[in-house]
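Structure incoming, see below.
Note that this complex is displayed minus one protein chain, with the remaining chains in position.
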Amino acid sequence: MKLLEVKDLNIEFYDVNPPQKVVKGVSFSMEKGEVLGIVGESGSGKTQTALSILRLLKSGSQISSGQIFFKGRDLAGYTREELQRVRGRKIAMIFQEPMTSLNPVLTVGSQIEEGLLLHTQLSPEERKKRALLAMEEAGLGEVKKLYGKYPHQLSGGMRQRVMIAAALVTEPELLIADEPTTALDVTVQAQILELLKEINKKHGMGILFISHDLAVIRRLCSRVLVMNEGRVEEEGEIHKVFEQPEKEYTKKLLAAIPHRRESLRKRRRG
Amino acid sequence: MKREKRNYNFILGAGLILFMLAFLLIGCFFTPYDPDAMDGGAKLAGPSLSHLFGCDHFGRDMLSRVMKGTGTTFFVALTTVALGGGLGIFIGAFTGYFGGWVDEVLMRFNDAVVSFPPILLALVFISLLGPGKYNVILALAIVLIPSFARITRSEFLRQREMDYVKSARLMGASHLRIMFVHIFPNALSSVLSMAAIGFNNAVLMEASMSYLGIGVQPPDASLGRMLSESQTYLLSAPWCAVFPGAAVILLALGFSMLGDGLVKKGGR
Partner (left out) sequence: MKNVLEVKDVSVSYEKGQKGKEVLKDISFEVRENEILGLVGESGCGKTTLSKAILGFVKISRGEILHYTKMPQMIFQDPYSSLNPKKKIGWILEEPLRMQKIPKAERKERVRQMAERAGLSKETLTRRPGELSGGQRQRVSIAAALLQGSRFLIADEPVSALDVTIQKQIMELMVNLQEETGLSILFISHDLNVIYQMCDRVLVMKDGKILEEGKTEDIFTNPGSDYTKELLLAAP
């Protein structure tokens, strides 16, 4: 059984005139424990696709047709309560901007425990124990001290680790990560990617990683989906797509990545 | 791309103002009777075909007087907003753009003005300056300054941090040019909605002051003055109060709706 299966997904913005299709017939699937990347430029529909899985589309947009199966069951058939349970326990999501995805007036600890509070009957002591464990796993040092701190006291990288800890604490089977490293410095970005890899290996948690950055996708994912203007342009093993891209668009995208093989300067003075 | 919701406030407000404007403009050139001519035989005559709005206690034609009075009230409101708004925008632009001690001094002055109820403040100025149309304008203008200054200042504070302002500085544009050519167009929509609200307030305050007898002086017709004169006959000749009152309400409502409409337009 597939972990996630998306079939002929269409999403449209219906509050513009005329309604605009932003995702057009997207299909893909993920095995248990797989790390799948979705890469695309702005307006490619990658974020809408990710949001639609947890039914988190903004008002004004909707799934116009298509199905999304989580472990073989159509998410459209879930009741509101079931969906709520899936959101917290089975599928977690982290976003680009860790400052706005954390509540500034709640302590780090209480935000990490939130998932446990909502979805389990654990005692407060047990919750705290698990939260501290998740924080350690997310690579946060001095977890006991951090537990009582507030988001603004942390750096961007640490905030993203807190988000990851909050996602990990309920041991979900799928983590959807929407540009989680885009706002971070390169060295921190590299650390977060390492962390995600480790977590994937250790827990067999599937990761759907959305990014505009092909280099980042390459470091983390085993398979990639290239999206452009709402469609899947190309899909395949990461090395195959990078080394022998089939579609023109993929080639163009690959050629545009800044690299250290050749300077753009025609006459760099030696 | 967005779905345009009809901005009914804006449309209705603009319609009302245009209607009143047409009404008073006609009044400038043509009134059915001389608004100051008294007709002893028609004292407190009710509305009829010859006097559509009836006559007041001196036998003056109400329709003509309402037309003239609307004109006076509108003129007072317009000049008040032009004067008070102009000064307020200037102060707000300087304080918002430069900040520092200029900001401190002018905004404390502003706070001082705001801390009094506007009508009371206007009364104080009138008692110093004496009654009369132009003194009313001056007093109301001073009262209006703070609200314009505050809204302009907050816009300028926000805009001055934008990169395009830095670009203009680096190009060598002068501070005045940056303030009024570069930044001001970006503050315009909030200033305009403020102006509509200011108009509304000016109409009501002029009417109240004339009602209290310290505004526009007779024989000039003013809506507030007419309301005040009519109260003795409120029961026997209600038309003397109803028509000027309706004109005040329509003007105030028009400007208020226009203001809301502009806020919505700008806020989008």
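The letters A and B name the chains in turn, as written, and every chain counts its residues from 1.
Throughout what follows, contacts are C-beta pairs under 8 Å (C-beta built on N, C-alpha and C of every residue); 3 or more make two chains touch, one makes a residue touch a chain.
Just so it is clear, the model here is predicted, and its values are computed rather than measured.
Q: Which displayed chains make contact with the chain that has been left out?
A: Touch partners of the hidden chain, whole complex considered, are A, B.
Q: From the listed residues A:59, A:79 or A:187, report the one that touches the chain absent from this view.
A: The single option touching the absent chain is A:187.
Q: Across the whole complex, list the residues on chain B that are touched by the chain not included here.
A: Touching the chain left out of view, chain B contributes residues 162-164, 166-168, 170-173, 182, 185-186, 188.
Q: Residue-wise, where is chain A in contact with the chain that is not depicted?
A: Listed in rising order, the touching residues are 41-42, 156, 185-190, 212-215, 219, 252-253, 255-260, 262-270.
We take it that only the chains that are shown with their structure count from here on.
Q: Averaging over Cα atoms per chain, report the distance between chain A and chain B in Å.
A: About 55 Å, centre to centre.
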